[in-house]
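Below, a portion of the complex is reproduced, with chain positions unchanged.
A, B and C are the chain letters, set down in written order, and residue numbers restart from 1 in every chain.
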Amino acid sequence: MAVNADDFFKAAKLDQPRDTMKSKVGSNVTLINVMQLPGLNTLGISMARIDYAPLGQNPPHTHPRATEILTVLEGTLYVGFVTSNTDNGNKLFTKVLNKGDVFVFPQGLIHFQFNPVHDKPAVAIAALSSQNPGAITIANAVFGSKPPISDDVLAKAFQVQKGTIDWLQAQFWENNHN
Amino acid sequence: MAVNADDFFKAAKLDQPRDTMKSKVGSNVTLINVMQLPGLNTLGISMARIDYAPLGQNPPHTHPRATEILTVLEGTLYVGFVTSNTDNGNKLFTKVLNKGDVFVFPQGLIHFQFNPVHDKPAVAIAALSSQNPGAITIANAVFGSKPPISDDVLAKAFQVQKGTIDWLQAQFWENNHN
Amino acid sequence: MAVNADDFFKAAKLDQPRDTMKSKVGSNVTLINVMQLPGLNTLGISMARIDYAPLGQNPPHTHPRATEILTVLEGTLYVGFVTSNTDNGNKLFTKVLNKGDVFVFPQGLIHFQFNPVHDKPAVAIAALSSQNPGAITIANAVFGSKPPISDDVLAKAFQVQKGTIDWLQAQFWENNHN
């Protein structure tokens, strides 16, 4: 079948608020990547709307194959990323973004967006430099993987007792699956 | 001077309507590329807000180094791009976009966005797969270059008399410089 | 079937003059890309012979995925390209090329080659930095697309009356299809 205009179009409803209630962290990411929009194939870009409940967040995560650029449509966001390991690394860079501000999260770095306002939602539009950027939510990958990462590994990594890790994993599991 | 959070931030006011009155075509593009946001360096992405007056347009143009993905924030847009030359080429793909719809303009193809509504402005957010995508507005490049392209060249290219080209160039010049 | 020497070979007859009479613009491009020469797959290059009738031209066009380097085999060419939009953009860079001269047309920029001599043909060999560079002839894409671009769009883009656009499109159509 020949390619046509519909291959480059998605009635994505990015103007409409998403439900942030089902999310434990108070956010909802609507990503339009090559799976939703086949015309993106080989073209190295994708787009997302992100909704944040009051005090909600897009929790610390990375995109293994993309840089992200973001602008705030509604509300306020406290955003940040952590630089990589070096002699003077693991620096946290943060900024409070108001409506219309733009921020960049470089490829592969751990970053977050947090709505610090207790009574208003926030909305952002983001774009990513890959047709399929991927996302790794740190808490989910570290404490919520299937099967779980061994508590031998995580106890030493986070420098706590294995019991603490077991409890963190159990908490995380319970919060996400009940 | 060390890199800091400000290198990744721009108070771009992308939430605020731009003046579309000064533009002959009734649009205004606010591009945030690596010149405005140094943290974009090497990262292959940029972002823009585009304002369209009623019946305004972002006229036929190309980005020599980027694909564009766009979503409509306000109003309605009639958008399109033309495929490249082949046996069955130069096809026009168009779509009417309403608020929240997403569309892709593949790298290097001629495309446009037109606000078909006579009494309401439109607004879009676009992202481009380059830190410095470039833009070539066809009319400006073809009829408004400095110095002008020879009418010998353009007359045959557009298959009209040289006088027609001279008149088109003069019209374009007058409209853009008075 | 195993790959063999024929996959890297094309009896392309690039030494032989092409007919420039059927072309409305007085030129003929013989492109050897990955469709003609399967061995080019993944290798990022292609080659073309271009014949120009006296006063013929390769009209303003872009290659969405390639830079072009060209040398003149026979005759004289007046060549040029237009820089992209910036504060001081849309500059026309031109040069008269004689036999043996080399010129570069950067990726995605609008460029042309014109044979300014009224009684001699010209010939060039060009190479392009893609196995499938694509080509967008501006006049064909803007005034000859199928279906045509709306005259609402083009009238404002070129800053003329809609009637002028309709006439330009009709002229172009008639010249190319009769």
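Methods note: contacts are C-beta pairs under 8 Å (C-beta built on N, C-alpha and C of every residue); 3 or more make two chains touch, one makes a residue touch a chain.
Quick caveat: nothing in here was measured; it's all calculated off a predicted structure.
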item: 3 chains shown - copies of the sequence in the complete complex; value: 6
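Here is the rule we go by: only the chains that are shown with their structure count from here on.
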item: Category of the chain touch graph - line, ring, star, complete, other; value: line
item: Central chain (distance from its CA mean to the mean of all protein CA atoms); value: B
item: Centre-to-centre distance between subunit B and subunit A (centres being mean Cα positions), rounded to whole Å; value: 30
item: For subunit B paired with subunit C, centre-to-centre distance based on mean C-alpha positions, whole Å; value: 22
item: CA centroid of subunit A to CA centroid of subunit C, Å; value: 45
item: Residues of subunit C whose C-beta touches two or more other chains; value: none
item: In the complex with subunit A, residue positions of subunit B that touch it; value: 4-6, 8-16, 32, 37, 39-40, 43-47, 49, 67-69, 71-73, 80-81, 93-95, 97-107, 125, 127-129
item: Residues of subunit B defined as touching subunit C within the complex; value: 24-26, 55-57, 59-65, 78, 80, 82, 84-85, 90-92, 106-110, 112, 114, 116, 134-150, 152-154, 156-160, 168, 171-172, 175-176
